[in-house]
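A single protein chain has been omitted from the complex, and every remaining protein chain is retained in its original position.
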Amino acid sequence: MPDSPSDERADDAYGAPYDLAVIGAGCAGLTGAVTASELGLSVALLDTSGQVGGQFYRTPAPALGAVRPEALHHDWSAFADLRRRLEASAVVHLAGHHVWTVARGSEGDTEWVVHAVTGVDGCGERPVRVRARTVLLATGASERQLPFPGWTLPGVVGAGGAQAMLKSGLVLPGRRVVVAGSGPLLLAVASSLAAAGARVPAVVEASGYLGYARRPGALAANPHKLAEALVHGAALLRHGVRLRTRSAVTRVHGTARVEAVTVSRVDRDWRPVQGTGRRIACDALAVGHGLVPQTELATSLGCATRRTPDGTYALELDGLQETSVPGLWAAGETGGIGGAQLARTEGAIAGTAAAARVLGQPALTRSRRVRELRRRRDRMRAFADTMAAAHVPGPGWVQWLNDATDVCRCEEVTAGAIREAVADYGARDARTVKLLTRAGMGWCQGRMCGAAVACLAAGPGAASVPPSPERRPLAVPVPLGVLGALDPDEADGPVS
Amino acid sequence: MARDRSPAELVGAAPEDPFEISFDGRTLTALPGQSVAAALWSAGILAWRTTRHGGRARGAFCGIGQCYDCLATINDRPNRRACLVPARPGDTITTQEGHGHAGLAV
Partner (left out) sequence: MVGAACAYYAARSGLHVTVIDRGPVAGGTTGAGEGNLLVSDKEPGPELDLALLSTRLWRTLSGALPPRIEYEAKGGLVVASGEAGMAALRDFAERQERAGVKTEEVTGDRLHDLEPHLAQGLAGGFHYPQDAQVQPALAAAHLLRAAGEQASGRARLRLRLGEKVTGVLKGANGEVRGVRTVSGDLHAPYVVNAAGTWGAEVARLADVHLPVLPRRGFVLVTEPLPRVVRRKVYAADYVADVASGSAALQTSAVVEGTPAGPVLIGASRERVGFDRTLSVEVLRRLAAQATRLFPMLADVRAIRTYAGFRPYLPDHLPAIGPDPRVPGLLHACGHEGAGIGLAPATGLIVAGILTGEELPLDIDPFRPDRFGGAR
């Protein structure tokens, strides 16, 4: 596999159109890239990170010299296999590339221009333009956060964030870490934190895990998920970690940093039960309420979305992973949260479908192997939907908030300010709340507060209303000097 | 299982030689391959920014470059995501106050 292009060879790597540009080098993108390449396509694989693997297979930088990175991972052999295929392939891996938009090229739907910045964050970034006949969006997910009093205190970190910092930097946010929120990721996070030496006094899960029991068929058809849960469950038992379901962290204590949390029982709707609060001493809290598909590159191009059972929006895809915009495929979490194995399956389907299109060989998608992949995908999607429905936030979560709780971390907009915009100033949706309060207008562009703001904007009693599909025409910040220095003839497709 | 195990022991890390960086004038040790945020966490430092309005302390939150809570002033350049920027020998990190651009005010 050729390395990232150095400055001298930048023209070779970026100039000629590729058959396929893959955005995101996690399980889905990696599988899609090697599959398409093995079928004969020229492929560029862009990713923000220095290493492939995405969030699930995040690994320490080589200089950290980890000889057993697999100790922090589940199903490592599948990833090792993908890396071997990548190394043997002609895929051009463009590491450290932050894609800010995908635009239509001069050939309409048969040429795409992927605009990215590369270089160290905040210091001398430069623009990169990759042209491609087809695009596979494998941009993964970000963590859904719901605010509560004290969640901005140092020591409160995303559950996925704690996991990422551990996997890539071999560090922990504290010695006693409570893990809280909702979703299967919490168990994985708790078991890795414990394995790496942290004490985890409790895993606090707002749902009841009973949702799975209502769909036993889906569970039985997905034995790998059971196995994964058993591995985490056994690890937690071994480390003496207690799982508290139907509970939530409703307050964080501390002045300069986390000193303790209050855990309260919640009812089916996630409403805290009065008088059940118990204080647990800890020096960090890892929290997350499920994952949200990252779809902004696709929605900017008009790709259709669908509502998922856990109250987010994912891309609407056909049986071969193509979005509603011909020439754009998606795989993995962008089409709905479902985990690494599903992402690999979808990546293989999408890579094959893109190859079939570019090579003009539709028969490729009718092979026995693709039929089998599609069956596996459908089975895993069904299970993912069951799991998603079990962890959908209950409308009562808004009762964790008091009016002084910051909801928007960037712009420091409180729950009280948002409620006032809704009650007194005619805001009915997240966009108007943003215009009237600045919630969601800061650096992260609502990635952290979007779910919460949408619930609050919908008013009392409608707390599980998902935000409208994300529209962020600039997917990452771009220095004005970089924007202004783009090549005028190549910036866009046809002048409209 | 040993409770005092460290992440580095878990993965059998044999890093290249550590180096020094500074945070608000204090000397810290960082490992090659660590991000600035990881180096600060390993020194027990969780906050390296204060907010624009409330002046409240913040540090890494999402850990993957999406929340922008970990913005730091690194080598005099503000608003750099500490969870993405690799630590380099001799880096000077300072707590970023607010927007970090006070010097530009007119």
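Letters A and B mark the chains in the order given here, with residues in each chain numbered from 1 onward.
Here, contacts are C-beta pairs under 8 Å (C-beta built on N, C-alpha and C of every residue); 3 or more make two chains touch, one makes a residue touch a chain.
Keep in mind it's a predicted model, so treat the numbers as computed, not measured.
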Displayed chains in contact with the omitted chain are A, B
Contact with the hidden chain, among A:G15, A:G240 or A:G302, goes to A:G302
It is residues of chain B that touch the chain not shown, namely 52, 79, 98-99, 101-102, 104-106
Logged for chain A, residues touching the omitted partner chain are 101, 103, 113, 115, 122, 300-302, 411, 421, 424-429, 431-432, 435-436, 438, 441-443, 445, 471-474, 477-481, 483-486, 488, 491-492, 495-496
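Convention: only the chains that are shown with their structure count from here on.
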Chain A and chain B have mean C-alpha positions lying a whole-number Å distance apart equal to 23
In the complex, the residues of chain B that touch chain A are 1-16, 31-35, 37-39, 41-42, 46-47, 51-54, 56-69, 71, 74-75, 77-81, 83-86
The residues of chain A that touch chain B in their complex are 48, 55, 60-69, 71-72, 120-123, 142-143, 152, 154-158, 160-166, 168-173, 195-197, 199, 238-239, 256-257, 284, 409-412, 442-444, 447-448
